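Sharing a structure, written as structure tokens. Questions coming.
Removed: one protein chain of the complex. Kept in place: all other protein chains.
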Amino acid sequence: MSGKGFYQEFEVFSKRTDTSPMQYQFSLLAPNHELALVMAQENFMRREPVADIWVVKRDDVRKMTMEERQTLQRLDNKDYRNTKGYGYLKKKWRHYEQEMLDEKEILSWGGKQEK
Amino acid sequence: MENTLSFDQLTEEQKYEHFMKRIEAGEKIEADDWMPDDYRMTLIKLISMHGISEIMGALPEKEWVPKAPSLKRKLGIMAKVQDEMGHGQLLLRVAEDLMKPLGKSRENIIQDLLSGDLKFHNVFHMEAKTWGDAGLIGWLVDGAAIITQTNMLDASYGPYARALKRICAEEVFHAQHGEAIIMALAEGTDEQKAMIQDSIDRWWEALLMFFGPGDASTTGTSKQDTTIKYGIRTKTNEELRQDFFTKYIPRVLSLGLKLPDETMHFDQESGMWVYQQPDWSKFKQIIKNNGPKSKDRLRLREISYSNNKWVIDALSAKA
């Protein structure tokens, strides 16, 4: 606990289910992490399921400035990073009488083991 | 922005120009972004008043929380008033972040409220005499609040827009909670029916005032032009009031209730509701904390603050 009085800023994150990612909710004031944690769910997630909560002291968050946010822009010319840039393979594989191993197919491989 | 100059090196005028371009482009302004003082001060005033009105607005309905007439109603109104406190929390957080560079915090907001520097909404200075009033607040006061709040859902200030999004989602529950109480009364005994009519009669003027004066000529000041310029809201006070009439008057009448204003009608030609103006000098008095319950409700906040101060002190010292 770091001391600057009762009204310290905490950022609240939560996840809806075990498999969902942490999501930012809102900020609250509390004197320390423990109290921030016991108030978080009821302040921001009264009407939704919650599987986990993080509270982070705002001071510990390095936010971007308005100018820095400009570093986030990029050109839309990076097809080579995505399957979009390799779509022609489908036709190629058809020539060899094979199915394309696309995202849907590949992500289905890890499915539950049959018992 | 040009790369040759960093933002800090721009003149104030250039910064302002850049800021207005962002507003016009529909960009969201964030808490730590550069903003003109005028924008910051307008937001602080608007959002701290909005936030503290939620907190003060919890009090009239709260009077009926322990008295609600069934287990279901007790739970519903508890959840509703809890939401009001929750909305106050969201909005005060937004206001507090805007005030931070001025060295102000939540404690200042409470102090300003108690000293009378920070005003709260006119409706929450009124008496909530009956269970009918608890229903009417949920139905029509929240209805009016939904009209003004949805008007700002796309506000240029990102944190406010995000808080409003959360708030408006809950307002839908509030409106239905209010409707449920009113519906039960409207379909109930003669005494129950009389209860709502009495509530409407007493609250009518406050509801008209809810949206603020039509223009500055009525009360001397109006912030509406500034808020529209900065893309915080889109509609004027009068447009919002008219929207409220259009949405709610037919519903009020459908339940067999009478409007306390016999002259009120919809003018086909102008497409506007014609109604008798409330006494705006009374409005000015009310928001100066001279309303029927202003002092009592401020006293409740003051007691809560002074009585619990030891808790705040105890956990501040801990560190």
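Letters A and B mark the chains in the order given here, with residues in each chain numbered from 1 onward.
One rule holds for everything that comes next: a contact is a pair of C-beta atoms (placed from the backbone, for glycine too) under 8 Å apart; a residue touches a chain by one contact, two chains touch by 3 or more.
In the analysis below, contacts and distances are computed from a predicted model.
K.L.:
Can you match the unshown chain of the complex to its UniProt protein name from these: "ABC-2 type transport system permease protein", "Phenylacetate-CoA oxygenase subunit PaaI", "Dimethyl sulfoxide reductase anchor subunit" or "Fe-S cluster assembly protein SufB"?
P.N.:
Per the UniProt record, the undisplayed chain of the complex is "Phenylacetate-CoA oxygenase subunit PaaI".
K.L.:
If the hidden chain were put back, which of B:79, B:168, B:255 or B:272 would touch it?
P.N.:
B:79
K.L.:
Among B:23, B:44, B:92 or B:113, which residue is in touch with the absent chain?
P.N.:
B:92
K.L.:
Pick out the residues on chain B that sit against the missing chain.
P.N.:
Touching the missing chain: residues 55, 58-59, 62-71, 73-75, 78-79, 81-82, 85-86, 88-89, 92, 106, 131, 181, 184-185, 187-189, 191-192, 296, 299-300, 303-304, 307-308, 310-315, 317-318.
K.L.:
Residues on chain A that touch the omitted chain in the whole complex?
P.N.:
Against the left-out chain, chain A lists 6, 28-32, 34-35, 38-39, 41-43, 46.
We take it that only the chains that are shown with their structure count from here on.
K.L.:
Counting in whole Å, what is the centre-to-centre distance of chain A and chain B, each centre being its mean C-alpha position?
P.N.:
About 33 Å, centre to centre.
K.L.:
Inside the complex, what are the residues of chain B that reach chain A?
P.N.:
1, 6-7, 30, 32-34, 79, 82-83, 86, 89-90, 93, 96-97, 105-107, 163, 166, 170, 312-313, 315-316, 318-319
K.L.:
Residue numbers of chain A touching chain B in their complex, please.
P.N.:
Residue positions touching the partner: 1-7, 26-29, 31-32, 35, 43-44, 46-47, 63, 65-67, 70.
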